[in-house]
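With one protein chain withheld, the remaining protein chains of the complex are depicted in position.
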């Protein structure tokens, strides 16, 4: 139930971030919806392929799909001032999606008996995979691979789940809240990972 | 039998459109063939992954593969004036591919008992997935997401099949012809979907 709500929030946030990239690139309305859906569902699809879960379970997530479509429809017709204003809160909802998706991706891989490496990759891919496809389809370099600290929180979530440090719904929720807080802190203080340009 | 013929026409048209993008980007002959094959078969492959059909059935489509290879070989050695001249008719053959692939993608998803959302996505992906991969591999923004009306005809085909409005070969053929006609009209009169640039 709690995950369901977090999933809806995260899916909507990811879909809107995809829709905004498409609008910034002047794609047409269908391109906006396609990019939004790819962002919302792409990471989970790639994760399922990689850890050996069936992919066509996404078609049972009718509620997530409809929420994403409605949200993108609203954004498409919003006044620009409101869009710019909403972008700030979008970061917060996006952090919810990142954290919720990463933890659930890790749990899914863990429950299949995969090794730690698979659990971490599942957490990262579920968290950032959609954003990578979004940027590629928008003709951009993937922002999650080079800007502020983003993927690292998904990695951390996967590590903690994989090491069985947390267990049970309440502890997962605490982990979830921590990841959201750290993501927002890293954004506010513009934390960056080490770079090494050639 | 009729579908077989339409599939060959569509596959050749898609393969040539991929080969032309590769030639415009000055890829070498192997790059030309690879981009053509990806354009012709990529959409169907992604669709099969997403709706849970086996992917390795593409290896049984030897006739389609050979047709695509021969067509690309001819284009590669064609005089440029002939290529430019052929580009006009390519749009027509491409419309055949778009419509035939979209309808068959929708039928495949529908026959698996998937919900409407999956049927529409299957139609769109089969119709435009190859073109998206083609543009990404050519270093371009996917043209089908932002230019004249293209994907919307695949969507419409998926919707009509999913709603069971048409049924049986003759009705599918009528739908197919309608989609081709509308695609060519949208090209001729440069119909566009609404944009909303940020």
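Which chain is which? They are A and B, in the order written, and residues in each are numbered from 1.
Keep in mind that, in the parts below, a contact is a pair of C-beta atoms (placed from the backbone, for glycine too) under 8 Å apart; a residue touches a chain by one contact, two chains touch by 3 or more.
Here the structure is a predicted model, which is why all the values come from computation and not from measurement.
From the set B:49, B:90 or B:159, the residue in touch with the chain omitted from the display is B:49, counting the whole complex. Remark: the omitted chain is touched by one listed residue; of A:49, A:69 or A:187 this is A:49. Where subunit A meets the chain that is not shown, the touching residues are 49-52, 114-115, 117-118, 121, 124, 132, 136, 140-142, 144-147, 149, 151-152, 155, 192-198. Although one chain is hidden here, its contacts on subunit B can still be listed: residues 20, 22-32, 34-35, 37, 45, 49, 54-56, 58-59, 62, 65, 76-77, 80, 83, 136-139.
As a working rule, only the chains that are shown with their structure count from here on.
Centres computed as Cα averages put subunit A at a distance of 30 Å from subunit B.
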